[in-house]
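For this depiction, one protein chain was excluded, whereas all remaining protein chains were kept in their positions.
Chain lettering (A, B, C and D) follows the sequence in which the chains are written, and residue indices restart at 1 in each chain.
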Amino acid sequence: MSEKLLQINNLKTYFFTDEGVVRAIDDVSFSLKRGETLGIVGESGSGKSQTALSIMQLLENPGKIAGGEIIFEGKNLLNKTKKEMRKIRGNEIAMIFQEPMTSLNPVYTIGNQIMENIKLHQKLNKKEAREKTIEMLKLVNIPAPEKRIDEYPHQMSGGMRQRVMIAMALSCNPKLLICDEPTTALDVTIQAQILTLINQLKSKINTSIIMITHDLGVVSQVSENVLVMYAGKAMEYGKVKNIFKSPLHPYTEALIRSIPTIGNKQRRLSVIKGMVPNLKNRPEGCLFAPRCEYAKDICKKSMPEIVDIKGQKVRCWKYCAKWQEVE
Amino acid sequence: MGVEYVKSKEDAIFKVRNLKQWFNTDKKDENGNKLYVKAVDGVTFDVRYGETLGIVGESGCGKSTLGRTALRLIEPTEGEIIFQGKNLMSLSKNEMRSIRKELQIMFQDPYASLNPRMTIGDIIAEPMDIQKVGDRKYRLKRTIELMKLCGLDPSYIRRYPHEFSGGQRQRIGIARAMALNPKLLVCDEPVSALDVSIQSQVLNLLMDLQEEFRLSLLFISHDLSVVNHISNRVMVMYLGKTMEFAEKEEIFNRPLHPYTRALLNAIPSIDGDINLQSDQLLQGDIPSPINPPKGCVFHTRCPYCQERCKSEKPEYREILPDHNIACHYGEKFI
Amino acid sequence: ACGNNDENNTAKETSNQEASNQEPKEGKKIFKYGNDLGALTGLDVHLFTTSEVFEVSEQTHEALIGVRTGTYELYPLLITEMPKVSEDGLTYSFELKKGIKFHDGSELTSHDVKYTLERIFTPSVGNVNTWICDMIKGSKEMLEGEATELSGFKLIDDYKFEISLYEPYAPFEAVMATTQMVIFPEEAESYGKDWGLKTYIGTGPLKLKEFQPKVKVMLERFDDYHGEVAKLDELHFLNMEANTALLEFEKGNIHLARVQESLVDQYKDDEKLKDKLREQNLIGIIALTLNHEKPPLDDVRVRKAVSLAVDRKSLAENYLKGNVSPAKSMLPPGVLGYDPDAPELEYNPEKAKELLAEAGYPDGVELTSVVSEKNKLVGVFTVLQAQLKEAGITLNIQQVDKPSYVDLRKRGEIQMPILTWYADYVDPDNFLYTFLYKENSVFFSSNYKNEEFNKLAEEGRRIANREEREELYKKLDYKVVHEDLPHSPLYTPKAFYMEADNVDGLEMQNFTFRFYNTDLK
Amino acid sequence: MKRYILKRLIQAFIVLIGVTLVTFTLLNIIPGDPASMMLEKKADPATIERIRHELGLDRPLTIQYVDFVKNAVMGDFGTSYFEREEVIVMIKRAFLVTFKIGTYALGFAILFGISVGTIAAVYRGTIIDRLIMLITMVGISSPAFWVAIILQIIFGLKFDLLPISGIDAPGAFILPSIALGTRYAASIARLTRTSMLDAMTQDYVRTARSKGIHEFIVVMKHVFKNASVPIITFTGLTVKFILGGSMLTETVFSIPGLGKLMIDAIMTRDIPVIQGCVVYIAAVFVIINLLIDIFYGVLDPRVRTAKGA
Partner (left out) sequence: MGIKNLFKKRDLEIELETGEEIIYSSFYEDAVKRLKKNKFAMISMYVLIALVLMAIFAPLIAPYDPAEQDVYNIMQKPSSEHIFGTDEFGRDILSRIIYGARISLSVGIIAEAIAITIGVILGSIAGYFGGKADMIISRLIEIFASFPQILFALAIMFVLGPGIINLFIAIGFVGWTSVARVIRGQIMQLKEKEYVEASIASGGGGMRIIFKHLIPNCLSTIIVIVTLNIPADIMYEASLSFLGLGVQPPTASWGAMINAARAYIRANPHYSIFPGIAIMITVLAFNMLGDGLRDALDPKLKNQGGGN
């Protein structure tokens, strides 16, 4: 079962705006085996959602995939026709969107929107589809699903909408599930239940999952591998355990440091100084250099290559041979 | 360390008494009576000067509705809201408008609350524009300041909401809410969409503001660790009702309500593997707020449920000084 | 070729036009006439004044006296001979022909005539044409509601009766020949509201078959007609707008369509259609009205200046493309008192300017004409506007909707309206008296109040002798056109229509068609 | 809902009173009266007075209006001054004609307008879009009689496919319906395109696509319903215009419909007919508006709850 379901090679997604090219994703590669979960973490705006949308090929104008390959089950999705893509979407690859309010159509009941998916891909009749929908809603812990199924998105709380999105994505047992901040709006108990649900799905039907989240706790709960992104670049990629225990990249390190924990008595949280660079006029060299506490001249001059350290891939000068030389 | 907030009850900046928000539904019960979604059902609390009151609770328990109703963004079905001694319910629309300068809210859904046809510069400056603060130049300067404060690159000022990522949108919302230096800020899940680094920046920011302007916060969040970090007192809600309300330390160190206990158990963290299969996790479905269970609303999922809980509504009472709870058997955990 | 064409026509018609109404009947001669019947909602000639209503009654009904097409000669139609006039000129004795049948088979008697005349003056009927015959004795009393019987009508027996007048009235016979005076049967009363809608019985050569208000009127041959029986089996009046009618004509769906003056040219030049175009002189007059009470027109010199500034010849020949004849008299050719030898009216803008200066307007004057929206004369005014400018007269044109126009004109408030008049009966009285006698001049907005004129006009009604009358009307006309100028004649109109090749014997009497002798070959 | 409809019907009564009152007032502001129109050719003042009396026009204005309302409430709109026919009968007759043509025109306008507008929106910026927009623009800006006459000449005369005028012959409704519907079809097309474009960039459309739904369904189901509020409103207005009759089309095609009835009545100051038509049009409009308002709730649940509260 170690066959690769998804392989992303040097993906580049750019936004060609009037003011210049925004390199939302710049040369990102990773792979995903069947039944495996990959966590993508990174600061806001680092290109996590765009990575997901690129896989689904649902990029909004003026976004375009400017290069790279997205190989799903051995075939490059970028070469598929629209019709073939439609067959894959919703059925084999499903996605949970980040914005639950605007991602649900305000003029249809949630039941209608979930059923649509089921009817399309599972060829069930109306009644069966409805039953299945209620079942799905129950699965994501929507109270009184028989009643709620006929409600409209605006009548639901933020978390409920999120759960509706999840139910929709899960309804067809996809081979690959992309979750863009699936539990952001959820409280811990529901979050726990959803994570359980996702884990079950994984073990039952061997679904692979891409879990995009800012919550490192969630990542550590569900995923095997994690990709840390920063300003459209992959900064670190490796096993969750390793990365969280011994982060190699200064950025990962800083991220982990800034998590508030209950035991933490410190009033001020530690922060990463500075700001995410503007993706249009990016600094030369390592993108994180301006905020990095270890940065040296070389970091500001050129972009480091990815180095592999015991299976943990990292893009940082610190781990290159040159680093020592400069020293 | 931190801010010294005024502990005296009398000196509260914002008092809410028996607030109710019932939404109409099209449905009727067997007897033909109209059914309501009792999103907020008789909530009482106050926010003291300079305090952060955290509100936690399961999704759909009415937190957002509480926040919006408390600011009269939706007319309450019932209840009293007193801000700095003024009863908001008795204010006219105009008076309400001017008082909103002091009362700000950040919305849970960052995207929907941003007008797609306004540049974010305009969005952030709007409250200042409405309340006629400064001239155009001043407002622009302040907007840029706010953007920086919230970790947004000022060069994005001419962009439109759809050009931002989820977290960036959230920060726009924060910047907007901060624009007027309000006295009371309702934060509806302000950091839930933020990545940790920004999250800590924002939390720090909120705390700085609080220190500087004696800002009072009503902090709605599902993230207990965040609430733990920022709040002075915490209110736990379930199905539109208050379950427990106490000082932060009390809640986190000595949770007395079974629901609070369950919540605390479910927090994931990056090192301590919590066991997702643990029986500490709440089981069962959340009851529908249209048809809340009789007796204690939590009894259907309560691991300690007794016969009495099923029929008798527990009184919301002060079980310990400054520690309120709605449970018949709260004493058990003292 | 003609025959072929005809067959094609008939076939097409039946399939296109009528298929939903009736089965195609072999050999039936159905004549189709497209005209604007937009407001045709009733046929009762007492209630309407429009020419479309008259045109239908012209075919279905008859007055006591007939008018010969073209010559306007009067002849006894329902009566045995022209009525005998008493010495004092007040009483006319009539005798009806025997055996004249109404469409329902009943016979025409004096009672029908009595009924018809009394109906005309019964206020509750609401006849709108009473003015034409209110010289009949007793009419005023009836209209005032003081009498229910017409005192001027004396029934002698079933066929003989007498009509007396308040005062002698020379053109009375002509009045009795108008369409407004056609004879209804007594039974009309019993039809109540259906009269003129579902039934409309007369003695004419064609009888009503079906009437769909605003859509069509279908007439069919009346076989028991007392004169020569009509040749057509049916005659259909179909409602269509002028342009549409011409398209339908071109397509061969209808046999007859009227052509507006402005459209005439297109057809005169059209190879295919030009020889189907017919032209007919009308007894009518188009004249400028010069309101005596609206300064500066109160000054006769100004009125003369206006008349001098109008180039009637250019108007008739250029803008109207020779489709009308320039007028030199208020009486059109064919009407008693028209002087064919009279000189053309002078066009002299320089002289007009002098006159204006003389009258105290060296810088010219400004005049305003009100035209109604339905009036096709805006173009004429536009031409006049340019012509008058040469003489330093500024003419403002103010268009209004028709009811406002009528209202303003009726109150004598328009400074310079255009008078359009088609004769009801061919007599100068129907012109000069009608426009200019006392209050009549207010109605037409000339506000002409001239004692001498009134006296002469009254006299003209009484004189029985034709030559004497002619002299008098020549004098009157001269007074109007050259001395006082309440009106200044512009031109006499013509009618134009398209007639299919296979139509034969179609006649036009003034502005109405007559289908008595019409045939389709 | 029942109460809402009831309330609206009561308000409808106010509208009818209002609109007839305004019409009545306007009629009395402007000159011209039916009596002189009847006697247009020639009349003396006495005759005019007599006719005015017959028509009841010599009564005080308030009494005239109150009488009208009284009778109208009883369903009696009086008799036409000119055509001596009951107004109700006239309106009914004209309505049947207008309705027949109107239904086809409306069908054409809606079907053509919405489908073409949608296509243009989907293919935004392409040749198809530009072509459609150009055609609709011509439709919008060409004078109404052009369309009518060109249709008559081409289809009636040159190709001899359809009748030129009338309403009886089979197929006679086709040309007038097209002539009548063209402008509205073009207008609806443009509005549809715009509204669709607005709705097409929403996030939920992306969600729908992510389910792998066919683009056609995405557009028709998810985009259209969200875009439909302005389209429905505008279509409702179109219904009113079309059912109110069009003077021009009716004249050109010799159709005795409501448009001509109304304009003829105005041009003769035939007050009962004018008032009858006005009441009819107001009633149509009120009903359409009620339907539209109810429809808003069906189309967009947020609007509905806003109403309920």
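Here, a contact is a pair of C-beta atoms (placed from the backbone, for glycine too) under 8 Å apart; a residue touches a chain by one contact, two chains touch by 3 or more.
What you are looking at is a predicted structure, and each value in this text was computed from that prediction instead of being measured.
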Of A:61, A:125 or A:203, the one touching the omitted chain in the full complex: A:61
Touching residues on chain B - with respect to the absent chain: 68, 71, 73, 93-94, 96-101, 103-105, 107, 109, 112-119, 121-122, 126-127, 130-131, 136-137, 140-141, 144, 154-155, 157-158, 160, 162-163, 173, 176, 179-180
Where the missing chain touches chain D, by residue: 11, 14-15, 18-19, 22-23, 26-27, 29-31, 125, 133-134, 137-138, 140-146, 149, 187, 190-191, 194-195, 197-198, 201, 229-230, 232-234, 236-237, 240, 262-263, 266, 274, 277-278, 281-282, 285-286, 289, 292, 296, 300, 302-303, 306-307
Absent chain, residues of chain C that touch it: 243, 246, 260, 262-263, 265-266, 269-270, 314, 318-319, 321, 373, 378-379, 381-383, 385-386, 396-401, 404
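Throughout what follows, only the chains that are shown with their structure count from here on.
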Common touching chains of chain D and chain C: none
Between chain B and chain A, distance of the C-alpha-averaged centres to the nearest whole Å: 27
Residue list for chain B, restricted to those that touch at least two other chains: 23, 111, 162
In chain C, residues with contacts to at least two other chains: none
In the complex with chain B, residue positions of chain A that touch it: 17, 41-46, 48-49, 60, 98-102, 138, 141-144, 147-148, 155-160, 162-163, 181, 184-193, 195-196, 199, 214-221, 244, 254-256, 258-262, 264, 267-272, 275-276, 278
Parts of chain A lying in touch with chain D, wherever the complex brings them together: 56, 58, 60, 82, 85-91, 94-95, 97, 99, 102-108, 113, 116-117, 120-121, 152, 154-155, 165, 168
Of all residues in chain C, those that touch chain D in their complex: 16-21, 38-39, 41-42, 44, 47-49, 123-124, 126, 128, 130-131, 143, 193, 197, 213-215, 238-241, 243-244, 247-248, 250-251, 253, 373-374, 401-408, 410, 434, 439-440, 443
